[in-house]
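Removed: one protein chain of the complex. Kept in place: all other protein chains.
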Amino acid sequence: MTANTEIFQLLPHLVIGVGIVLSVVIEISTKKSESILPWFTILIFVFAGAHSIINVYDYQILFGGMYAIGGVTAIFNFIFTIGAAIMVLNAVDYIKKSKMNFGEFYILVQSSVLGMMLMAGARDLFMIFIGLELMSICFYVLAGINRSRMGNTEAALKYFLLGAFATGFIVFGIALIYGTAKSTSIDQIVFAYEYFITDVLFLTGLALFVIGFLFKIAAFPFHMWVPDVYQGAATPVTGLMSTTGKAAAFSVLIIILSAVFTQNITNNFEILFAVIATLSMLYGSIVAIAQDNLKRMLAYSSIAHAGYMTIGLAAGNIESVSGIIFYLTAYAFMNLGAFGVIALIEGSNEENLDINSYSGLNSKSPILAGFMALFMFALAGIPPMAGFFGKYYVFVASIKADLTWLAIVGVFSSAISVYFYLRVVVYMYFKDSTSSIIIKNSFTGLLAVIISGLLVLVFGILPDTLFSIITSVLSY
Amino acid sequence: MIEQYLPIILVLVVAAVFAAAIVFSSRLFGPQQPSKIKIMPYESGKDPVGSTHERVSIKYYIVAMMFIIFDIEVIYLYPWGVEFRNLYNEYGFFAFWPMLVFLIVLELGFLYIYKKGALKWD
Partner (left out) sequence: MILEYILFAILGLVAVVTSVAMITRPSPVMSAIFLVLNFFALAGLYLLLNAQFIAVVQVIVYAGAIMVLFLFVLMLLNTDSEHAILKEKRKLKFIGIFIAVLVFIQIGYIVFYSAPSDSVTKEIAESINAGKIETIGTELYTTYVLPFLASGFLLLGATIGAIVLAMKKFE
């Protein structure tokens, strides 16, 4: 049987799988697992990310159409692994100070990344479901890992209940898709998409499936859990959930709808996605204005960003997909960077989350203030940063798809969002310090912020490099 | 098709009839003179106090959760055990290693809960 030797082609997955097993062994065999595991985790993440991005042009379908490596999957794996590595680097000191310094934290992060990678590579609905569950269950636990804080438990419970509800939608969708398409293979579904889509049961199933994932990406009518969960969960965990979790959900949406993007088939969901994108952008941007808590503000801004990315799904052509993937990459690093700065400033008991804590930050720590300003500019989409090009590619694709009004709404909403992003910058640079905040020295935390800042700058100054890789691998 | 289950159905029916017969025959033949004191719950001769619905310790809950997880593992083993001979004849060692990896991963979980003292009863 060839299928069984093919497993060695999945080197990044194998490394992370073996890494999880070894981490559990380390956790149960030594008392000092907390000081070994972070570095071990970062090591395997960097290896898996580097291996994926080096083999990006090596596109293969394995296990009889069950799984794909290389191509878009490799780019998503890069986002997941490098994003998670930055998050772990940021979390090393954070979880020590908030007394949740367990080795299990790292095991759960590794498992969730394995789940995301399985989602992005899956070419079968079963595989997607198992990857999704692996990611989600680890996220539920990570959200509530610090049981000594009320907000943490609340976040975990809300996330679990609503996430399980969304998973129910996805499973119902899978059942209907399987019932009509008589196959769980995505290749077959995509191949005969045009024929199946006329069947109302298939359409219902696909709609349920898509709604479940819109839940996971935090788009507007399904966003109820976002503010409380993002605010309640530990800051590095929020960073991971809001970036890589969103990217994983988008990877599935892109795969399942790939017939629309590549074969010029009418996009049945164009109106749905356009409406959801509009509402998410406007709702996220407008409500974020009223937020003084920085984590909550970034939570609402995350809804708005989900809206910008959904424009790409509405546009439904190959440029828009490249735009979404570029946007996800940029968003991952700028958001992780912003949450990294918040994690450094918030103090041992999350008391300094208010925007007033940032007043006069420039005089206390020019490096942190500089990087925070960089991330805020990037999130607002101001030109030399990566965030601008993400929006630019998506908007251009939507104009190409005759959705100019959607692009205009997007630009309008970005203009609104400039207000609350720049408010932070104004507080940092032009206000006198009112509170006496002591910023804890954390070398690893600072390193994580610097790395994500550099990545945002590199993708902003040289967007074409990444974008051309994405467009060339999308032709597979 | 269903005929192959006939012995099992018979066993179930006999078991049910037998159990019912024993319960009802004792009720039928035994003398019954219930009084208020007789039908009271027995608590070592003392008068019963409070509800019988005592809250149990959360520890039982962890054990129950672990039971589900390892129950699912058994479910995976079952079709493998049924089909192993055919799989082995066709694929040789490749029929064996996926289950080996699966079991290593899960028994590691078992070792983990053992080491963390989830099964300790103090």
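All chains are identified by letter, namely A and B, in their written order; residue positions are counted from 1 within each chain.
Methods note: contacts are C-beta pairs under 8 Å (C-beta built on N, C-alpha and C of every residue); 3 or more make two chains touch, one makes a residue touch a chain.
Source: prediction; values computed, not measured.
Novice: Of the residues A:Asp124, A:Glu270 or A:Glu319, I need the one that contacts the missing chain.
Specialist: Looking across A:Asp124, A:Glu270 or A:Glu319, the contact with the absent chain belongs to A:Asp124.
Novice: Out of A:Leu37, A:Leu134 or A:Ile256, point to the residue that touches the absent chain in the complete complex.
Specialist: A:Leu134
Novice: Spell out the interface residues on subunit B facing the chain that's missing from view.
Specialist: 1-3, 5-6, 9, 51, 53-56, 58, 60-62, 64-69, 71-76, 78-80, 82-84, 86-87, 91, 95, 98-99, 101-102, 105-106, 108-110, 112-113, 116-118
Novice: Residues on subunit A that touch the omitted chain in the whole complex?
Specialist: 1, 3-4, 7, 17, 20, 24, 63-64, 66-67, 99-100, 102, 104, 107-108, 111-112, 114-115, 118, 124, 126-127, 130-131, 133-134, 137-138, 140-141, 144-145, 147-148, 156, 182
Keep in mind that, in the parts below, only the chains that are shown with their structure count from here on.
Novice: Give, as an integer number of Å, the spacing between the C-alpha centres of subunit B and subunit A.
Specialist: 42
Novice: Along subunit B, where are the residues that touch subunit A in the complex?
Specialist: Going by the criterion above, the answer is residues 90-91, 94, 97-98, 104-105, 108-109, 111-112, 115-116.
Novice: What part of subunit A is in contact with subunit B in the complex they form?
Specialist: 1, 4, 21, 24-25, 27-28
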